[in-house]
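Structure first, commentary second.
For chain A:
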Amino acid sequence: MLSVKEIHTYYGNIQALKGVSLDIEKGEIITLIGANGAGKSTTLMSISGLMHPRSGKIFYQNMPLHLLSPEKIVSLGIVQVPEGRRIFPDFTVMENLEMGAYLRSDKPQLKKDYDYIFELFPILKDRKRQLGGTLSGGEQQMLAISRALMAKPKLLLLDEPSLGLAPMVIKQIFQIIRKINSEQSTTILLVEQNANLALQTADRGYVIENGLIIMQDKAEKLLQNEEVKKAYLGIV
Partner candidate 1 sequence: MKLTRIGVLILVLLTTLFYLGAGNAVFASDTIKIGLAGPFSGDLAPYGIPPKDTVRLAAEVLNRSGGLLGKQVQILAEDDQCKAGTATNVASKLVGEGVIAVIGHICSGATIAAMSVYRAVKIPVISPSATNPSLTLENKNPNFFRTIPHDAAQANLQVDFITRHLKAKKVAIVHDKGDYGKGLATLVAEGLKQKKVEIVIFEGITPGAVDYSALIRKVKHANPDVVAFGGYHPEGSKIVTQARKRNIKASFISGDGLKDPSFIKIGRKFVEGYYVSSPADISKVEISREITRILKSKNQKAGNFGLQAHAAVTAIFNAVKKTNSTDPEKLQKALRSEKIDTTLGMISFDKNGDILGSGFSMYQVRDGQFVPVKW
Partner candidate 2 sequence: MDLYFLELFFSGLTRGGIYTLIALGYTMVYGIIGLINFAHGEIYMIAAFIGLTFAGIFSILQFSLISILLIAVFFAMLFSAAYGYTIEKTAYKPLRQASRLAPLISAIGMSIFLREYVILAQTPDFLAFPMLFGDLELPEFMMDFIQPTETIIILVSFFLVGILLLFIKHTKTGKAMRAISQDREMAMLLGVNSDKIISFTFMVGSLLAAFGAILISAHIGQINYNIGFIIGIKAFTAAVLGGIGSIPGAALGGLTLGLIESFATGYISSDYEDVFAFGILVLILIFKPAGFLGKKEHKKV
């Protein structure tokens, strides 16, 4: 579905990605784990078109993605939930969701999708008129995911959905991620620092370190892998 081939991405003069390659099949949940600053977010930004790799290619259903502008990429069905959620603070919950559906014009289906979202996250329905900036961290994360879902993604890119959330909330959110994957058959690329959590959720995983993919395997295997444990859990 999506294949990233040897991309090198720079921030000014600093090279953040030094040849990252990934392959994602339809319907999978893939996770990309690694430490802070390892290049996880940069990978997602490169896929989304906000940063253009200086070399290397990205293909989506055999279409070259690395040449397209962000809005084209979204219109193809690749939607990102960026790190830190980035809710529009001055928009109400409803307006935030409407922004998610920005490129859509199928009104009748839209209505159903709002209902689906509110079914998924009932709390958002109660908060419909509240400003995004006043939501709690967990609610914001839910809103961010919902907002992305409103764009009807075929491939959903999730950047650190567990960041700064209480364990209970994290649990809920990861359940939803599974649900979205199974019910809507949305392919998911999940970037996480919380390796335990990510590997439990995903089908396959990639480990990134210093802008390079150093390991890739089935999620269960990585979870058992002593190296991974040592490197990213710190404690044996």
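On how the list was made: all candidates are chains of the complex that A comes from, given by their letters.
By our rule, contacts are C-beta pairs under 8 Å (C-beta built on N, C-alpha and C of every residue); 3 or more make two chains touch, one makes a residue touch a chain; residues count from 1.
The shown structure was predicted, so the numbers you read here are calculated from the model rather than taken from an experiment.
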Candidate number, among 1 or 2, whose chain touches chain A in this complex: 2
Contact set on chain A toward candidate 2 in their complex: 48, 50, 69-71, 74-75, 79-80, 82, 86, 88-91, 95, 98-100, 102-103, 147-148, 151
